[in-house]
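Note that one protein chain is taken out, while the other chains of the complex remain in position.
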Amino acid sequence: MSEKATEVIFTEKVPALKNPILIEGLPGIGYIGRNAVGYLLDELKAVKFAEIHSHHFPFVVLLDPKKNGVITPIKNEFYYVKGKARDIVILIGDAQSITPEGHYQIVDTILDVCVQLGIKEMITLGGFATGVLTEQKPRVFGAGIDQKMMDSFEKIGVVFKNTNIGQIIGASGLLISIGNQKGIKGVCLMGETSGMLLSDPKSTESVLEIITKYLGIKIDMSKLDAKIKEIEKIIEKIESLQTKIAPGASAGGKKKEELGYIG
Amino acid sequence: MSEKATEVIFTEKVPALKNPILIEGLPGIGYIGRNAVGYLLDELKAVKFAEIHSHHFPFVVLLDPKKNGVITPIKNEFYYVKGKARDIVILIGDAQSITPEGHYQIVDTILDVCVQLGIKEMITLGGFATGVLTEQKPRVFGAGIDQKMMDSFEKIGVVFKNTNIGQIIGASGLLISIGNQKGIKGVCLMGETSGMLLSDPKSTESVLEIITKYLGIKIDMSKLDAKIKEIEKIIEKIESLQTKIAPGASAGGKKKEELGYIG
Amino acid sequence: MSEKATEVIFTEKVPALKNPILIEGLPGIGYIGRNAVGYLLDELKAVKFAEIHSHHFPFVVLLDPKKNGVITPIKNEFYYVKGKARDIVILIGDAQSITPEGHYQIVDTILDVCVQLGIKEMITLGGFATGVLTEQKPRVFGAGIDQKMMDSFEKIGVVFKNTNIGQIIGASGLLISIGNQKGIKGVCLMGETSGMLLSDPKSTESVLEIITKYLGIKIDMSKLDAKIKEIEKIIEKIESLQTKIAPGASAGGKKKEELGYIG
Partner (left out) sequence: MSEKATEVIFTEKVPALKNPILIEGLPGIGYIGRNAVGYLLDELKAVKFAEIHSHHFPFVVLLDPKKNGVITPIKNEFYYVKGKARDIVILIGDAQSITPEGHYQIVDTILDVCVQLGIKEMITLGGFATGVLTEQKPRVFGAGIDQKMMDSFEKIGVVFKNTNIGQIIGASGLLISIGNQKGIKGVCLMGETSGMLLSDPKSTESVLEIITKYLGIKIDMSKLDAKIKEIEKIIEKIESLQTKIAPGASAGGKKKEELGYIG
């Protein structure tokens, strides 16, 4: 009633940013985007400055497994990092919209923040599931609208040609497309993954290599494996949650079979 | 058209309340929260003062099984109790939202009433299904944000540690999380239940014991079993209703197999 | 964009009405309500004066089977009849809402028209499926809020006691409940039906007998059977349509198996 359906809450004053670039990593296939930006913001000691809350997020709260019974809301979060050459803004989150129209509304809200911060460039992240388990180093596929920016990423190893990718679902694609209408150019990077894993550290590493190469920064990759293992516990709970919410999106849809369910 | 999608109707003037605490019990697993507050408001002779109506509630009316053909709307109801040490506000209801975004809208409406009444503290109720039928006294699990309030409940027997609870679905969790943003601290209490029972008098009693201990009040528990048996008849109808509504949320979704269905 | 989601279009000026009563018959179990008011408005030569259009109706148009390729929109329609003792307003329609929140919005719109016309009393119609095929004359079950009005209907044969009816889904119930809040008293009449028939002329006749008895009017029932047979053809198309719409509510949800489907 008194709230807007989707809103940004600034928790910290943001300093003037130097040529800022947005890196988005929301949940998706193999949690590649989310894990990549999660690792990045830890390594770069990013500072959180805003949260997005939305009526279109799953109607749940999460319990932090590392703390005892502490509730956290479902949200998307903005962080910033002051860099040498340029500053970085990171968007991470627990969930995407669970209603069709919510996707567009949340993306509009994210882009409003970008415009406000003077962001002119962005990298969105995701995974591309091939259906095949391989031992080879996962490739990073790319898509975008700005040919010059796409060329830069192609030079550092991103595969744009003959990818057999027909569409991008959710925020990663919409941000590039609607962002472009608002004068923000962007590239969507998709880590190659089998699609059979809950998370994929190797694919996440491939994506992180491209990002750091593009930004000209270095991060320590040695803790990536361990960190992703840890995060996998949270992902498992979110995944089980989302399959639970999907069929009957109401408290009344609760079934006796859904044990461990709280109402 | 002429109505807001979710609205509060005050049916009674509320007197000034002394340090009021909200106790919420909407339908959920084992109907533990709803039955606990239902018993509490009978025992404490609580006075009803407001109703929440919402377009996001199931699009049905209920027929009171104790009366003959008398229609009652689907609603959430507020009651108050003038206490010795402090006053109590109780929220009880027939249903939660059947649309995803409705959950947030209804919770916002509940919290608007809380702010209006000067409520600074709340207890929300639910059940946690373990999947195991046991003869032991059901435990009460807890979750919250305010550590001091959580500590108080831990001292009187609520289990916050190692609960294996990953998320709370619906109003009980959202109230704590969004309430916290509005300066209302709260704890969510979840009665341990097998998840195989339509209602669970023993788990309901465990929850009521914690509430009365925390509030420093006494209620007669001797009628609990009988009352819950009686309420179970209504629950059965609501449950069957909700599985009916879930698949095809329209009059057109009516199937010939759904006997006893009225259109 | 330029339209409201639900709107009333007056197609005829309504004369001042004398103590008008609303009789509602929208699609439901056995199409009893819809067929009863359809027959009534033919027999009483009712005059159409308004249409309700809504974004919450099925996103289709119908082709009149009696005409060749003539399109009619999905709508609810208001008619009036100038009577001796009192005037009658009839609501008939092709469909109810296909979204959960639309049901409330459409009912609010119907009640706005009622208030505008000075309607203080209404009869809503539906069916109650027993699951049993019998040769006995179908009973008419009732539900309501105003005890005096319920008593009047009980005297002329409506069964209010021990009906085993737990809820009423859709407009028939919501109109009584929300109408009551706006000072319009009403009774919902439900014709007993097996639930296995697409339409039920005998149950429709039982309902019509109660209505005419209550209103103190007489209508010729001899054409009822033939008319309902004719209407059944339209119902079949609407029913098949609604099962088609339910699974994938978009043009993209069209499956090759759904032959005879147009996009």
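Letters A, B and C mark the chains in the order given here, with residues in each chain numbered from 1 onward.
Quick note on the criterion: a residue touches a chain if its C-beta (ideal position, glycine included) is under 8 Å from a C-beta of that chain, and two chains touch if they have at least 3 such contacts.
Keep in mind that this is a model prediction, so the values were computed, not measured.
Participant: Give the labels of the shown chains that the missing chain contacts, considering the complete complex.
Facilitator: Listed by label, the shown chains it touches are A, C.
Participant: For a quick check of understanding: of A:T6, A:N35 or A:S203, which residue touches the chain that isn't displayed?
Facilitator: The missing chain is touched by A:T6.
Participant: Counting contacts across the full complex, list the positions on chain C that touch the omitted chain.
Facilitator: Residues of chain C in contact with the hidden chain: 1-3, 5, 55-56, 58-63, 65, 68-73, 98-99, 102, 237-238, 240-241, 244-245, 247-254, 256, 258-263.
Participant: In the full complex, which residues of chain A touch the absent chain?
Facilitator: Against the missing chain, chain A presents residues 4, 6-7, 26-29, 33, 58, 95-101, 103-105, 108-109, 112, 126-131, 141-145, 150, 160-174, 176-178, 180, 188, 190, 195-196, 238-239, 241-243, 245-246.
By our rule, only the chains that are shown with their structure count from here on.
Participant: State the superposition rotation angle between the two copies chain A and chain B, fitting on C-alpha atoms only and giving a multiple of 5 degrees from 0 to 180.
Facilitator: For the C-alpha superposition of chain A onto chain B, the angle is 90 degrees.
Participant: Please decide if copies chain B and chain C contact each other with the same set of residue positions, more than half shared, or with different positions, and reply same or different.
Facilitator: different
Participant: Taking the mean of all protein CA atoms as the centre, name the chain whose own CA mean is closest to it.
Facilitator: Measuring from the global C-alpha mean, the nearest chain centre belongs to B.
Participant: For chain B and chain C, let me know how many angstrom lie between their CA-based centres, rounded off.
Facilitator: Between these chains, centre-to-centre, one finds 35 Å.
Participant: Among all residues of chain C, which ones touch two or more of the remaining chains?
Facilitator: Residue numbers touching two or more other chains: none in chain C.
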